[in-house]
Structures are given as C-alpha cells and as structure tokens.
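Heads up, one of the protein chains got dropped from this complex, but the rest are sitting where they should.
Just so it is clear, A and B label the chains in written order, and each chain counts residues from 1 on its own.
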Amino acid sequence: MAKKQSIEHTHLLVLSLLASEDMYGYQMIVELARRSDHTFEMKEGTLYPVLHGLEKDGLVEAYQQEAPTGRMRKYYHLTRKGGAVLKDEKEAWERYAGAVNAVLNCGILPVGG
Amino acid sequence: MKRRIWTRKRKALSLTAVTLVLFFLFQYTYGICLMHPVQARWEAEQFYGCGSTERICHVWDGAVGQHVTLSSNEHALLLIGTYSTLSGWSCRDRDAVDCSEAAPLYGGTLRLSDGAVEDVVYAYGQVNDAAIDKIQLSFCFAANETAPTETHIYLTDAEDWHEHNGQRYFLLRSDALMPAYAPLNGRPYQINQGMVWDCTLTALNQYGTVLAEIKT
Partner (left out) sequence: MTPRQYTDRVTACLQGLSRKEREAIRQELDGHMEDHICALLELGYDRDLAEKRTMARMGDPEEVGREMRKLYPLRWLLVRWCAMAVCAVLAALLITQVSWRTVWWNLHFRLADNPVNRYEMQTFAFLREHPVDVRMEIGGVTVRACAAGIMKTADYPYWGTWEDKPATVHVAAVTLCTYSTEWSDLSTPQYFPGYFRWSDRAYSTGCDATGGAGVTMIPVQPGQTSVTAVYQHYGKDLTMEIPLSWEGVT
C-alpha cells in the first residue's frame, strides 16, 4: 500500500478548495480527502491555524452563517488577493512539478542483463 | 443571513479611524485639542465672520507663553494669541478690527495673559496714509483700585512695520504688566490682574504731528 503523502503546500491546497466555493473547516477536510482520493489527510485541528493565517494575511475572509442544525458556522471566502496568490502559487507548483517529472523521466532503468 | 467576521487588525484600524473622526469633530465643535495653531486662526475667522485671512507676521512672546499672530484680508485685521497645552493648541485671547471703510489708520489692542502672573498689551493695525511715520500706543494701568495710575506710552516707527500686498501693518508690544499682590499669611497673594483703560493709538508724521487717533 502506498504511503499517504504528508501535506506540503497546505496553504495552496486550502486556497484551491476555496476557489470553487465558500467552505467551513470540516467541509474542507472532507473535500480535500475526496479530491485527493484520501492521499491528503491532515490532522484536522491543524487546519485552523492555516485558515487563521490566511485570514490574517488577507487571502481569505470569514463570515458567520446559520447551519441547518441551527448553530452558527464560520465560513471562509477567497478574496481577490487570495485568488491572485493562488494563481501565482499554482503556476510555481506546476513549474516545480514539471521540472521534477522531467528529471524523473530521464532516469529510465535498463531492461534485461 | 451572513455576518462578516473582522480580523483583529481590521477592528483596530476601524476603531482608530472612528477615533480620528471623533477627534476632529470634537476639535471642530469645541475648538480645543487643536493640532496646529493655524486652526485657532480659522476658528477666529469663523467666529468674526471676516473670511479667510493671510498671515502678516508672527512672534513668540515668552513673557506670556503665547504665539502672537497678525493676519488680514481686505476687510479685516485679526490678532490672536495661541499656546500649547497637554490637550493641544488653544486660543484664549483674540481680537479683530473691521477695516472695510476708507480710513488713514485702523487699529486695535489686545491684552494677552499667561493666566497667572504677567499680562502684555499688543497694539496692531493697518496704516493706509503714506504720511504716517510713527504709531504711539498709550494706556492707563493700575495694579488695583487703590494703586496709583500709571500711563504707559510706546512708540513704533515705520521701519519696524511689515509690508504685505502693498499695505503696511504694525504690531507693537507693551512691557509686561505686573498684577497686584497683597500679603496673606506673610506671603504675597495675587488679588487681581490689574486694570487697563483708555487705550489710544495715535498716528504721527515725521514731524510729530498727529494725523489720526483711535480709541480702542
């Protein structure tokens, strides 16, 4: 069984989730696991320092809305600044991933003896 | 219904903005906590309704601890004294003279005080007659009702005046006037600031002939 990847670029993943719709914390955990086919499964409590850090930097903003259960839920919304950072980070990641793939594909193993 | 949640930074900056607005509103309404002496001049212009004036001259009077500013426009002369306090700049004494009618001399006097010990009398004015070469300020002063009356006379020459937009202006200062003291429990106790009356400005030509006189 392949080892589950540890979360890197957590901020990039969270911004990417919020690019499609506003979400609350647990919803992000579920969606992240679903989209990555359970490859990315982080410790759930550690999501919140990431979210609060993004909020502090102005990349996301938060609002409260009543949940179906009647409880007030805190939702996060990607700001324009967050969208611009996401675009830049995504491009940087794609360049990085492309470079890694290019190096890996060059190291082809010899066949036979 | 959505309720936006503000970050700590945003709350702090919003409250600071509200505080600044309240502060300037407070200044505008009550004329205290002024940030700059020019605001005292604007307030005096509004009070007298004389319109916007331009600064002619400005002196620091250490005896009474005030900045004395003379300003004018085509209709008015304004003299104000401003001093700084812990709560900003303040103006206690001010005076204005209407100079919209044609006259050889306009003038006024203003008594400035440090609020405790010393007073000075300033005379100020606009000289429209080219023949006027000197201005004399005279007034009577008594430290209290029973003290002897002193007559104070001060002179200013044209070479000490200020020119602005083709007009001549003067600002003349008396010596410090000391208040009256009486002994109380063996120590001097200030009983009043003294009385000043009969302030007169007299315009003289180079030969000493009186050309105009104003009682202020």
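Things worth noting here:
Just so it is clear, contacts are C-beta pairs under 8 Å (C-beta built on N, C-alpha and C of every residue); 3 or more make two chains touch, one makes a residue touch a chain.
Owing to the predicted nature of the structure, the values given are computational and were not obtained by experimental measurement.
Within the entire complex, contacts from the absent chain reach the displayed chains A, B.
Considering the whole complex, the residue from B:K9, B:H36 or B:R55 that touches the absent chain is B:K9. Interface with the hidden chain, as seen from subunit B, comprises residues 5, 8-9, 11-13, 15-16, 18-19, 22-23, 26, 28-33, 46-51, 74-76, 87, 98, 100-101.
For subunit A, the residues in touch with the chain missing from this view are 24-27, 29-30, 43-46, 48-49, 52-53, 56, 67, 69, 71-74.
Here, only the chains that are shown with their structure count from here on.
Residues 1-5, 7, 9 of subunit B touch subunit A in their complex. The part of subunit A that touches subunit B in the complex is made up of residues 55-56, 61-66, 72, 74-75.
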